[in-house]
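Here it is: the structure, laid out below.
Only a single protein chain was left out; the remaining protein chains are all shown in position.
We call the chains A and B, going by the order they appear; numbering starts again at 1 in every chain.
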Amino acid sequence: MALTDKELKEIAYLARINVNQNIFPSLKKELQDILALFDELNNADTSDIEAMSHPLDLSQPTREDQVTEVNEREKLQKNAPLVKSGLFLVPKVIDGED
Amino acid sequence: MNNKDIWEPVIGLEIHVQLSTKSKLFSGASTDFGALPNTQACNIDLALPGVLPVLNEEVLRMAIMLGKALNANINSPTAFARKNYFYPDSPKGYQISQMDKPIVEDGYLDIETSKGKKRIGVTRAHLEEDAGKSLHEDFEGFSGIDLNRAGTPLLEIVSEPDIASPEEAVAYLKSIHSIIRYLDISDGNMAEGSMRCDANVSVRKKGEEILGTRTETKNVNSFRFVEKAIEYEIKRQIHQLESGNTITQETRLYDSQNNTTRPMRSKEFANDYRYFPEPDLLPVKLEKEFIEEVLTSMPEMPTQKKERFSTQFNLNEYDADLLSADKDFADFFEEVLKFSVSPKIAANWIMGELSAELNKENLNIKDTKVSSKMLGQLISRIEDSTISGKIAKDVFTKMWSTGKDVDTIIEEEGLKQVTDDKEIESLIDEVIQNNPEQLKQYQSGKDRLFGFFVGQVMKVSKGKANPQQVNDILKVKLEK
Partner (left out) sequence: MDLHKFSISQLLDGLKNKQFSSTELTKHYLKRISKHDDDLNSYISVTEDLALKQADAADKRYHDDKALPLDGIPLAHKDIFCTKGVLTTCGSKMLANFEAPYSSTVYERLNSKGMVMLGKTNMDEFAMGSSNETSYFGPVKNPWNLRNVPGGSSGGSAACVSAELAPVATATDTGGSIRQPASLCGLTGIKPTYGRVSRFGMIAFASSLDQGGVLSRSAEDAALVLEAMSGHDPKDSTSLNYEAPDLISDINKPIKGMKIGLPKEFFEKEMPEYSQKSIQQAIEVYKNLGAEFVEISLRNINLSLPIYYIIAPAECSANLSRYDGVRYGYRCNDPKDIDDLFMRTREEGFGAEVKRRILIGTYVLSAGYYDAYYLKAQKCRRLVANDFLEAFEKVDVILSPTTPGTSFKAGEKTNNPLEMYLQDIFTIPANLVGLPGLSIPCGEHEGLPLGMQLIGNSLEEAKLLQFAHSYQLNTDWHKNMPNL
């Protein structure tokens, strides 16, 4: 399946990975080769087959509604790139962005 | 012809209800409101590498109760899915939500407006995580991210596009609000964001089958704003179409200050949430016994309560309806009844004096200055003839302003009703003595003057004499 430049640009944006224009051709080729691998699945008859999204056919366990965590902000923010007054700082987010 | 006769709005609501659990949907961090930033965000809420979600059982109970109240199906198994999008307040880069198998599906709700009763379909209600908050003030070009709210459980209730007017939208929203309050699964506080509403609005020419292009208006955080925002959006769309323009499918924000909606800034590429089954969680198989246990422990719903109020307490339909519409009012009513007072009198006081005072000060019943206990005691004092109904109204006003209980006010103000026959007799004697002229007229057949004597006795007693006793004794005395 041919992958267009526009599609590649779009998935790169959805994945929030900047892709330098000059590696577009090589990356497109690599991805296309991988996608070609998937064609084999078209030969499989899956008409009455239920999708299997997980190897375990069990029910989800639950926990009681109890507060078990204490405030560990200081410890948890030790790895943070930029913090002020206990908040993680990021470039200004414009309210009302879709 | 008025354009309202040509066009017909089609409205659907998406209501996010924050569930009032102690801990989060998938972590053991507290959900309390108002803590210091990021002090209630644990390693799971922060999406540290390697952490995994574990489901809070309480949300299943809450969702099952809501499903029942909405006359809906409870899906088992019900499954979680990942909804992928990047936003700094969404720590995992995906939200755990539900797609194919929402826990609640295919229900309805009956609402009532000035045009009568109507049934609104409920497509689904699904569980999902709330996001954190972005704070924009005071960080010199930066936004601050607080993840305390991240992972708080939400139920998103999606209606069918069955709503045909802003009035119906508000009635539906109020009805949902009443249900979640009754079930006590959320505090439903729209101002604090524990209940949020998005409105999908389109218009079409009457008689047309195909739906018009719709817009989604977000950020509508009060009943009144829901009405206003939808009204505005309908007008805007009609105006657009009549001017020969088309409607763009988009997300809009409601601006309550200017009462307008405006489109959100859109990006180069459309959102594509890439839902897929959440592999860190298995489908939830709800055991029959579990569902039954939840349903038996379910609190009484508004319609059941109304029914009970009219049979058990002999209230008329109007009173029963008013009292049961709001759970807090209904609870207050039943608390007052614990003082063994007449339900009818209690109902009158709650819907009369109490509601008037609450309205005057724009207060919620939860913040009332006269508690159920205070009101119960006040009514008891009327019923045991300590005070008259008329004096009780003054006492109520004093209770409201001072917070003192009924007995303290009666004591301090000397309002205790005179019920001693001898004392009343001497009051009557005094009045008869002081009004020989009227006595003569009465005795010569002017019966109307009986009222005059009652009035005089009450006046001399400063309203404290028991009116029934005054009547009885006066009759005897005047006949002599």
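Quick notes
Criterion: a residue touches a chain if its C-beta (ideal position, glycine included) is under 8 Å from a C-beta of that chain, and two chains touch if they have at least 3 such contacts.
Here the structure is a predicted model, which means the values were calculated and not measured.
For the chain missing from the display, the contacting residue among B:14, B:231, B:255 or B:280 is B:280, taking the whole complex into account. For subunit A, the residues touching the chain absent from view are 3, 7-8, 10-20, 27, 30-31, 33-35, 37-42, 44, 46, 49-56, 58, 60-61, 63, 72, 75-82, 88, 90-93. Contact between subunit B and the unshown chain involves residues 43, 46-55, 82, 84, 86, 88, 91-94, 145, 147, 272, 274, 276, 279-282.
We adopt the following convention: only the chains that are shown with their structure count from here on.
Mean C-alpha position of subunit A lies 40 Å from that of subunit B. Considering their complex, residues 10, 13-14, 16, 53-54, 56, 58-69, 71-73, 76-77, 82, 84-98 of subunit A touch subunit B.
Of all residues in subunit B, those touching subunit A in their complex are 21-23, 27-30, 36-43, 46, 48, 54-58, 60, 77, 80, 84, 86-88, 134-136, 139, 141-147, 251, 253, 262, 264-269, 271-272, 274, 276-277, 279, 281-285.
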